[in-house]
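Missing here: one protein chain of the complex. Every other protein chain is in place.
So that you can tell them apart, the chains are marked A and B in the order they are listed, and the count of residues begins at 1 in each.
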Amino acid sequence: MFKVVALLTDFGIEDHYAGVVKARILRELKEPLNINFIDITHKIPPQDVRKGALSLYFSYKYFPEGTIFLVIVDPGVGTERKALVIKTEKFIFVGPDNGVFSLIYAENPEFLSFEIIENKVLKPPYSHTFHGRDLFASAVAYILSEIPFEEFLKPIPKENLKKLDFPFPEKTKKGYKLSIWYVDHFGNIITNLHKDIIKSPFRVLINKREIPLVKSYGYAKKGEFIALFGSEGLLEIAIREGSAFEILANPEIEIILES
Amino acid sequence: MFKVVALLTDFGIEDHYAGVVKARILRELKEPLNINFIDITHKIPPQDVRKGALSLYFSYKYFPEGTIFLVIVDPGVGTERKALVIKTEKFIFVGPDNGVFSLIYAENPEFLSFEIIENKVLKPPYSHTFHGRDLFASAVAYILSEIPFEEFLKPIPKENLKKLDFPFPEKTKKGYKLSIWYVDHFGNIITNLHKDIIKSPFRVLINKREIPLVKSYGYAKKGEFIALFGSEGLLEIAIREGSAFEILANPEIEIILES
Partner (left out) sequence: MFKVVALLTDFGIEDHYAGVVKARILRELKEPLNINFIDITHKIPPQDVRKGALSLYFSYKYFPEGTIFLVIVDPGVGTERKALVIKTEKFIFVGPDNGVFSLIYAENPEFLSFEIIENKVLKPPYSHTFHGRDLFASAVAYILSEIPFEEFLKPIPKENLKKLDFPFPEKTKKGYKLSIWYVDHFGNIITNLHKDIIKSPFRVLINKREIPLVKSYGYAKKGEFIALFGSEGLLEIAIREGSAFEILANPEIEIILES
C-alpha cells in the first residue's frame, strides 16, 4: 500500500527545506507507509502566490485519485493567515489561505474547506517561521494516517477564503487583448486565452505584427516567433531554439477574429 | 513489488512538467504499483539531444535490471519524428527518434526497436506540444502494466533510426587530438579518450602546455590544471577548487604517446 504526496513550494533546492518537509511527513505517520513524493516544483519564485496557483492548476488533474497536494508559498507564515485543508472529489490540498488554491476552487465548486486547528497539530518546540515543517507536513501525516478530520480540522465557510483574480481575455472591437499568465523554463509565454472560448478562425498579433499559428514547436523555423495552443489548451508564444520571453519580455498580444 | 523508472529530460525544474510526467505514469497504470522514480537530470540544456545522449550513456548501466528509461529531449515534438521504445537485454528506453539513443544502440547491438502507435496511446484531449505527458508517459505506464507490446507498438527496422555521430580521438603523428564530449557541473571537461584505447605511457597537452596526469582530483594543487581518467574511463581536464571550463572554455587537447 502506498500513497502519493505532490509538493509545490518556493523553497528552492539549495537548502534542506523541501527534504525536511518530506522527512517530517514520514516521521509523523502513525504506521510506516511508503509515500511516493512527487515534486511538482520547488522553484516558484519566492512568495509568488500567483505563479504557485497557476503551477498547481496546470498539474493537479494529471495525478492519480487520492493524491495529497502540499502547497507552500506562504509570505504570511507565522501571522494570522489561516492554514487550510481543501477536499475535492478526487484530491486533498494542504496549504495557506492566501489565494494559492483560487483556481482549484473555480474548477471544483463542490469542494469542502477546513482550517487546521494549530494547537492540535503543532508540537513544541515548533517554529513560527517554518509552518511547512511544523504545521502543514504534520497535517499531511495526519491525513495519511487516516486520523478523522474532526480531530484536527474545523470546517470554514468558503466565502471567507482568500481568492486571487485570474481575468479572462479582454474583448476588443476586432477580437481579444490577452494577458500573460505564466512564462516557463523554455521562455514560452503562456496567455490567458483557452482554445475552447474561441470558435472562429483568428490571427495573432504580437506588438501589432502578425505571427503564424502552428500545431507544435517543431513546426517553427529557427528564429521565428510562433503562436500555438500549448499543453493546457492556452495560447502560447514561442520561438524555436530560443526564449520568446527573453526577447519580447511583456509584449502586447492581440487576437483578431476573422469573419 | 516495485519498479524503477529513470527520467532524463530538458524540462528544467522551474515548471510542473517533470512532476506531471510522473503523475501521468502513476495514473495510467492498470493496477496500483509503487514506482521508484529516479531523476537522472532534468537540466539537459533545452533541446540539446547530444548532451542528453551522453548523460544517458554515462548513467544507464548503473541502474538495476528492468529499469525503464524515459528520455525526453525532443525538439521535434508534434512533428513526424517517430516515438520509440528500445529494448536491450536488461533495460527498456522510451523517447523520441532523434539520436538521443545513439550510444545505447552502439553498446547494445542486439537491441530491439519499436515505434509507439500514436492512436493506440494518445487519449483525447491530448496536446501536440507535450508528448512527454500524453504519449511517452502513457507508453511507460503500458509497459509497467505489462500490456503486450503488439497492442501499442510496432517493430521498426534499426537501419532507419536516427543516429548522432560521436567520433573517436583523431590520430596525429605523435598521438591523438581529443574532442570535448561533456562539461559537468564542477566545470570538469570530459574528452572522448577512453583509457582502454591507449596502452603506452603518454603526456597531456592543453593549448600546447603539458599538465600532470594524476589519479584523482584530490591530488591536484590548488589552481593547477590536471588530467585524469574520470568515472566513465574518459580523460578529463580539471582544476582543484575551480572550474576548468570557465577558465579554458574550449581548449586544444592533445595526447603525446611516449615510446
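The rule is simple: a contact is a pair of C-beta atoms (placed from the backbone, for glycine too) under 8 Å apart; a residue touches a chain by one contact, two chains touch by 3 or more.
The model shown is predicted, which means the values in this text are computed figures rather than measured ones.
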item: Residue among A:S127, A:N160 or A:N250 touching the omitted chain; value: A:S127
item: Contact residue for the chain not shown (choose from A:P75, A:P155, A:P201 or A:G233); value: A:P75
item: Which residue of B:G19, B:G76 or B:G230 touches the chain not shown here; value: B:G230
item: Footprint left on chain B by the chain that the document does not show; value: 2, 4, 6, 8, 13, 34, 36, 38-43, 55, 58-59, 62-65, 67, 184-186, 215-219, 228-233, 236, 240-241
item: Touching residues (missing chain, whole complex) on chain A; value: 11-20, 22-24, 26-27, 32, 34-35, 37, 46-47, 75-79, 81, 125, 127-130, 133-134
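Please note the rule applied: only the chains that are shown with their structure count from here on.
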item: Distance from chain B to chain A - Cα centre to Cα centre, in angstrom; value: 31
